[in-house]
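== chain A ==
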Amino acid sequence: MKILDRLKELEGVEAIASDYPSTGVHVDVLMGLTWVRTFASLIREEDFLIESVTAVDAEPNMMVLYHFTHPDELCRVAARVLVERSVKRCPTISDIYPGANWHEREVRDFFGIVFEDHPDMTPLILPEDQVDFHPLLKKENKIKILSEVFDRFVEEKAEEASANEGEVSE
Partner candidate 1 sequence: MQIESPNILLIVVAAVVMVLYVFTNSAVLVWVERKVSAHIQRRPGPFEVGPFGLLQTAIDGLKLMAKQLIIPGKADKRLFMLAPVLSFVPPIAALLTVPFGKVVQVQNLDIGILFILSLAALNVLAILIAGWASANKYSLFGAVRSVAQNIAYEIPLLLSLLTAVLWMGTLNLGELVDAQGGFWFVFTPFGFVAFLIYFVTGMAETNRAPFDLPEAESELTAGFHTEYSGMGFGLFFLGEYTNMILVSAIATSLFLGGYNLPFVTLNGEGVLWELIRVLIFLAKAYFLIFVMIWMRWTFPRVRFDQLLNLCWKVLIPFSLVNLAAAAIWIKAVGG
Partner candidate 2 sequence: MIQKPDPTQETLVLNMGPQHPSTHGVLRVVLHCDGEYVLDAEPVIGYGHRMHELIGEVRDHRGFYANVGRMDYGGALSFGHGHILAVERMLPDLEVPERAEYLRVITTELNRVASHLLWFGAFLLDLGAFTPILYSFDDREAILDLLEHVTGARLTFSYMRVGGVCADVDKDWCDGVLAFVKRMRDRIPMYHKLVSGNIIFRKRVEDVGLITRDMALKYGCTGPVIRGSGIPYDVRRSEPYSIYPELDFDIPTSERCDCMGRYDVRWAEIEQSLRIIEQAIAKLPEGPVMAEKVPKVIKAKGEVYQAVEAARGSLGYYIACDGSTSPYRMKIRVPSYSNLSILKELTRGILLSDLVAVMGSFDLVIPEIDR
Partner candidate 3 sequence: MLNYFKEIFVGIKSLLIGMKVTAFYGTKRTITAHYPFEKIPVTLNFRGHIDLVVTKKGYHKCITCGMCERACPSGCITLDSVKPEGAKKKKLTGYTLDFTKCSLCGNCVETCPTNAIKYSNDYYLVGTSRHDFHFDLLDRAMKAAEEMGIEWTEPVEKPKEPKEPQAEGGESPSPAGA
């Protein structure tokens, strides 16, 4: 897969081939917050189609998840970026992919993650005056550690996650 090679060249992006039959994803990408826009531009150059932007609430970081797929070849890219639960800020890709506009607003509605430089962060689905209510945030007793849910983070939990956090604070 061409995209995998190209993604591997980016230093802040860690891309691995994923097990398609069990996950439905070909390329699994983990990137730092500062790399989101670079990644999006690159994947836009490759003519990928945006499928969805969503988030998962977990401890200690929340995960924003992008899905892209290619219209011609069989290749789905799942890109993750970790967002600190207390900060909840993430760069927008809505200028690169206008289709992400609504998805990002929805994520803001449901999780409270603010996408920086997004043209319009008013609630899309929730009532316009309801800015502090985020229904998909997990309750105290339900919330899990990120690595408990996602195998992706198990081995690199110790080093990588901390490295990413380091990037966030930069």
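Keep this in mind: a contact is a pair of C-beta atoms (placed from the backbone, for glycine too) under 8 Å apart; a residue touches a chain by one contact, two chains touch by 3 or more; residues count from 1.
A quick word on the picks: all candidates are chains of the complex that A comes from, given by their letters.
These numbers were taken from a predicted model, which means no experiment stands behind them.
By the touch criterion defined above, chain A in this complex contacts candidate 2 out of 1, 2 or 3. Taken in their complex, chain A has these residues touching candidate 2: 21-25, 44, 47-52, 54, 56-57, 65, 67, 69, 71-72, 74, 76, 78, 97-99, 101-102, 110, 124-127, 135-136, 144, 148-151.
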